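Heads up, one of the protein chains got dropped from this complex, but the rest are sitting where they should.
Moving on to chain A:
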């Protein structure tokens, strides 16, 4: 059996980039949600959580329309940046960020909301800015939430199938991630390769979750 390792590598690259972008995007968003008294908060929360309940095919269908060179922001990406969003790795990253957003934002928001307001206030009265307060007081005290958010986003991106299929298709080296490769191998009756890919994903997913639970237990203790 000649196994193509590229889908595995592509999957972890996608999950890694997506998780990194989600940290950058999710942190300010979670901070805003935890502190705002704005009336639009429930609307924003509902939109962020949509990927949890919507079938990936629905998300994928709308994203496909939006990403296409005639839609927005697809036209912007293909015309101005010269990077097409459909059937491309970039498109997968953008799609995955949207798809995994709730898995990053929700733990972070819950973590920030669980901290008493007086911690922030105390930091301000001790002369520290909002940014310093975030990085030196708030984030270190929500380490379990940070870890949960990061790992869940990573794992969720690895587990994507429907969305990737809709907006990425099955282009080797570009959009053929492991979940797609498994489907492809089964369709071609290559059960051997499908077994290997599936087993790798199964073992990895289990190990990731096990680590989260073990480490979180320890983090909570040392805090």
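Simple rule for what comes next: a contact is a pair of C-beta atoms (placed from the backbone, for glycine too) under 8 Å apart; a residue touches a chain by one contact, two chains touch by 3 or more; residues count from 1.
In this text, contacts and distances are computed from a predicted model.
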Choosing from "BMP family ABC transporter substrate-binding protein", "GTPase", "Tetratricopeptide repeat protein" or "Phosphoribosylformylglycinamidine synthase subunit PurS", the absent chain's UniProt record names it "GTPase"
Hey, which of A:79, A:121 or A:187 is the one touching the hidden chain?
-> A:121
Which one, A:65, A:93, A:110 or A:137, makes contact with the chain that was left out?
-> A:137
Tell me, which residues in chain A touch the chain that this view leaves out?
-> 116, 118-119, 121-129, 136-137, 140-141, 223
